[in-house]
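The complex is shown incomplete by one protein chain, all other protein chains being positioned as in the whole.
After this line comes chain A, so read on.
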Amino acid sequence: MALQGVEQTILRDPALFYWIVFPITVVMILTGILRHYATVLMNNPPKPASTLAESRERLGLIRGVNLRNNSSVLSKESFEMRKNYLVSAYQSGAFLKDPASRGQPPANPMTDPAGMEAMMGMMKGNMMMMIPQTLIMSWINAFFSGFVILKLPFPLTIRFKSMLQSGVMTRDLDVRWVSSLSWYFLNLFGLQSVFGFILGSDNAANHMASQMASMNPAAGINPFQPGQDPDKLYQSEAENLEVIEHFCILDGVEERVLAHYAGRKSY
């Protein structure tokens, strides 16, 4: 073990800083920016519903959710009426795109073109993360493995050793020394705020997409994930609606308003 109370000193070439720490940081930032723009480029907005029936299937569910969340604006009778209508419609599958296929297992997302597209979107996103990481990781392993490049100005416990000194197989080295591979990992997880600073904010790139979505409200929203059975969601939403406890916000609203004005001395 390292001697207690004695400062470990390692003679380092100051050029290490310029040739390892600096390049790794710069490369990480640049790849982050590149990945961001590549994601923007490859990202295609979710497809709006192509038929009225499809839009009905999607938004029928949202209607139930709205009723559940905002039921307090309705009086008792109108709430009960809507609840009964929606529950029976959900249970009989009235909102489904084609009621004939109800109860059958969902189509394989691999054969369904719409599901395939959504899966491709997800895969593209994953690939955008995976490929640059693999490349840079191997680049660092090939060129910079085994370098000790930094010394932290504060002491740390021994548990941090695996985090800060990956790639350097010495048991006795003080935890305060940081290896190049660990510097890569620290950058990988710690640069989020830097990207937020450089790229405006995380949503700045998606500004266009959100603008296009707001042009056409409620058409682009799809509550269903690919491969999900709408009928199952409808059944569970029907159950949610049935157990909801209704209260009416209009009860006693006059008293509240009067109390509000009575409380003001200036009137």
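One rule holds for everything that comes next: a contact is a pair of C-beta atoms (placed from the backbone, for glycine too) under 8 Å apart; a residue touches a chain by one contact, two chains touch by 3 or more; residues count from 1.
The criterion applied here is as follows: contacts and distances are computed from a predicted model.
**Student:** Which of "UDP-N-acetylglucosamine transferase subunit ALG13 homolog", "LAME_0D09406g1_1", "Chromosome transmission fidelity protein 8" or "ER membrane protein complex subunit 2" is the UniProt protein name of the chain not shown?
**Tutor:** According to UniProt, the chain not displayed is called "ER membrane protein complex subunit 2".
**Student:** Of the residues A:A53, A:M123 or A:L156, which one touches the chain left out of the display?
**Tutor:** A:A53
**Student:** Can you say which of A:N44, A:S78 or A:S92 touches the chain missing from this structure?
**Tutor:** Going through A:N44, A:S78 or A:S92 one by one, A:S78 is the residue touching the chain not shown.
**Student:** Touching the absent chain in the whole complex: find that residue among A:R63, A:R102 or A:K124.
**Tutor:** Answer from the full complex: A:R63 touches the omitted chain.
**Student:** I need the residue numbers on chain A that touch the omitted chain, in ascending order.
**Tutor:** Interface with the chain not displayed, on the chain A side: 48-56, 59-60, 62-63, 66-67, 70-75, 78, 82, 204, 207-208, 211, 215-219, 249-250, 253-254, 256-257, 260.
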